[in-house]
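Of the protein chains in this complex, one is absent; all others appear in place.
And now, chain A:
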């Protein structure tokens, strides 16, 4: 993948080229291409064949009538010009007479050849080749065993041509191998080709994944690049040649592979396709399949070239049927290479997954001395039985049945010694065991469906619960706001009442201050009038002295008198009321004197009242007003405090709400992530289920086949084998 790190030249897209190629008179300067006629789609746009790096268009030259494939690049390829030049000159050096078939195509790299927008870009001008891709050729020809087998050999010859010249194509696959009308191969798309002049440079692509070793990396670039893909293609062609039905069985109609895919190389144990080839009765096929299986885990440069192994392989293939019966064909599970491969493959340990066993040979093979002895003995015993019967020899312990019983016993014994029986039993047991370990696909699918339904239901509930929870949080927030507002109004109303009362309070305070001032004036006046100095009528100095002794010196010292009924003398007396409220009886002060004192005092009061102040002074007034103002300020501050107290409550509630919402969102997105993972897991399981179901089918078929084979080892079959050898 072209992960771009530096500034790279931007290339036009396929559609940009398709647009420019509507006017080849304008976009090209090259005499062969200027005005060339592009092949069009039914919409009237130039028809493209696109790959990851480029789109190819078919143009017929106006000047020469020659048809070309013009490759227009849609992505930057490092050192593109240098690569093409090296490849072009290497291919030009090949002597056509030395090649197995004319597989190489001429091409020319033309820098700045095409104008798109306001820039010019290079193109690759290639010979147009009339040929079909390997996959479509196989669609049409897979039943022609001879033609397919010949193509396999031609492919092998092609890889030998490449190896001889230290060239590697880099992306051998069904789309880059074309088959011409004479059934010889053409190799196209040289973008990723290795030639010795490019040694030390990196690769530009990794090749088609269904043809590449799982361990091929980005940096692999060298003459050994094609080895794994060559084995894969050769195996596929040989297998189809041997058994054309494999094409429809293992190849999918639009599948981007021949018989095997990347997954089959990566996971041979779980691969139905590879198992089918490994278990194939044709030893060439099973041997090649085993080769591919073991090569998948070896470094590219130790892989044997296809060309080197093939001559030996051919010899083996022709003799393989003659040495049948030599045990299992592909020795699966042991990792061992077939004999013909030894010496070509490094004996490195390869991971070999546990795979269900392949076929045991059908029926009995190769009689042992024991079998021959039984074969000789059996008729003798039968003859003995007949002779005994005819001779009337019928003593109870050894009647004519005895030889027959002995014959049956011997045969049973000999049959039980045959290795085929043990093998067949073992194979069947292993397969049955494998099958038992697989879940029943129908049950598993049902469980998956149920799990998914349950999950969907839970998800629907969750989806519904989330807005409900959000609503609850919002509702609580609103309720708290409302409560706070109510509280604020209540408190402020109380304070407002107090503020409103302040003016009245001011009036009252002012009035009271005036009254106080006036009464203080009167009291002061009264306190200045000494009884002794200006005594009221009838109060002499003696009485005044007595009054003074009782604490009454001035008019301020008493407030009035109270008449007292003197029961003892049945006369009316009087007591004086002090300013403290206490009453006092002063000797000599009777009712008349008390009245005189009271009148005196009242006169004084009246005269004082006439002169008392009628208003407060400005400063007195101010001080009172100040007191009220400070009360007002206090209350206003309280009112404000309520405001901010409630605001704090509101903020707290809001924060609580936001925290709750955030928590809900977090929980929901967490649950969402989990749900997503769960769905992904479901999808994964569905895929596994589909694969499992396929494997289950294959295994069931294998079990069925093994049972059939076991039936081929019956007593009757053994008897036949004893005499016929099959």
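Just so we're on the same page, contacts are C-beta pairs under 8 Å (C-beta built on N, C-alpha and C of every residue); 3 or more make two chains touch, one makes a residue touch a chain; residues count from 1.
To be clear about the criterion, contacts and distances are computed from a predicted model.
Undergrad: Can you match the unshown chain of the complex to its UniProt protein name from these: "Branched-chain amino acid ABC transporter permease", "VWA domain-containing protein", "NADH-quinone oxidoreductase subunit H" or "Thiazole synthase"?
TA: "VWA domain-containing protein"
Undergrad: Which of A:209, A:621 or A:720 touches the chain that is not shown?
TA: The single option touching the absent chain is A:209.
Undergrad: Could you tell me which of A:14, A:268, A:287 or A:590 touches the chain that is not displayed?
TA: Of the candidates A:14, A:268, A:287 or A:590, A:14 is in touch with the missing chain.
Undergrad: Which of A:111, A:217, A:401 or A:467 touches the chain that is not shown?
TA: Answering carefully, the residue with contact to the hidden chain is A:467.
Undergrad: Based on the whole complex, identify which of A:459, A:620 or A:660 touches the chain you can't see.
TA: A:459
Undergrad: By the contact criterion defined above, which parts of chain A meet the unshown chain? Give residue numbers in ascending order.
TA: Residues 1-5, 8, 10, 13-15, 17-20, 22-23, 26-27, 29, 41-45, 47-50, 52, 55, 115, 117-118, 133, 136, 175, 208-210, 252, 254-256, 459, 463, 466-467, 672, 675-677, 679-680, 682-684, 686-687 of chain A touch the chain absent from view.
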